[in-house]
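All protein chains but one are shown at their positions in the complex.
For clarity, chains are labelled A and B in written order, and residue numbers in each chain start from 1.
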């Protein structure tokens, strides 16, 4: 038994939840902030058999991997036009930090 | 030293807190949602000596074990009387998912 602890961005949180449920994994989501990832984030705890860890990691990677996103520029309100970029820009979004912890004992009551 | 991580239903959370305090265990409660248990839940972290793990598990079981609860039917408002069940029904409540994690080092400052 392992406990997979994954910190992911809020924007990927729903997709990851759904993908885990569809693959029949049970996860608990903890409210978390800052740190590993700059944007708002969530921490998932997923209990898995040893031979399912790779599958769980694949699901996290598929739903949360760091990637570029094209963001349309926002027109500056009330001046400061100097900093206005008049074309879409690539921004890094997503990403996951994952710890696989050993479990000495697992119980369900 | 072990770190006991227990996900329990919100409705059992206060009873578990009180029982742990009475038995002189120190616990931290994390806000959590969904996953292991369908209803709203809380995640307890309890640091214990190795020889106290069984006692802590007994306390969690005594306060959170999955059980049937007789729920009185709610009278349907504004029709849909077809789905009305005119007698109390058994509903599963409670339950706990517990991971006992090894601890390499423990410090209090």
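Here is the rule we use: contacts are C-beta pairs under 8 Å (C-beta built on N, C-alpha and C of every residue); 3 or more make two chains touch, one makes a residue touch a chain.
All figures in this text were calculated on a predicted structure; none of them were measured in a lab.
If you put the hidden chain back, the residue from A:18, A:66 or A:90 that touches it is A:66. Although one chain is not displayed, its contacts with subunit B can still be listed: residues 1, 3, 17, 26-31, 45, 47, 101-109. Not every partner is drawn; the one left out touches subunit A at residues 2, 5, 7, 30-36, 41, 43, 53, 57, 60-61, 64-66, 94-102.
Here is the rule we use: only the chains that are shown with their structure count from here on.
Averaging C-alpha coordinates per chain places the centre of subunit A 26 Å away from that of subunit B.
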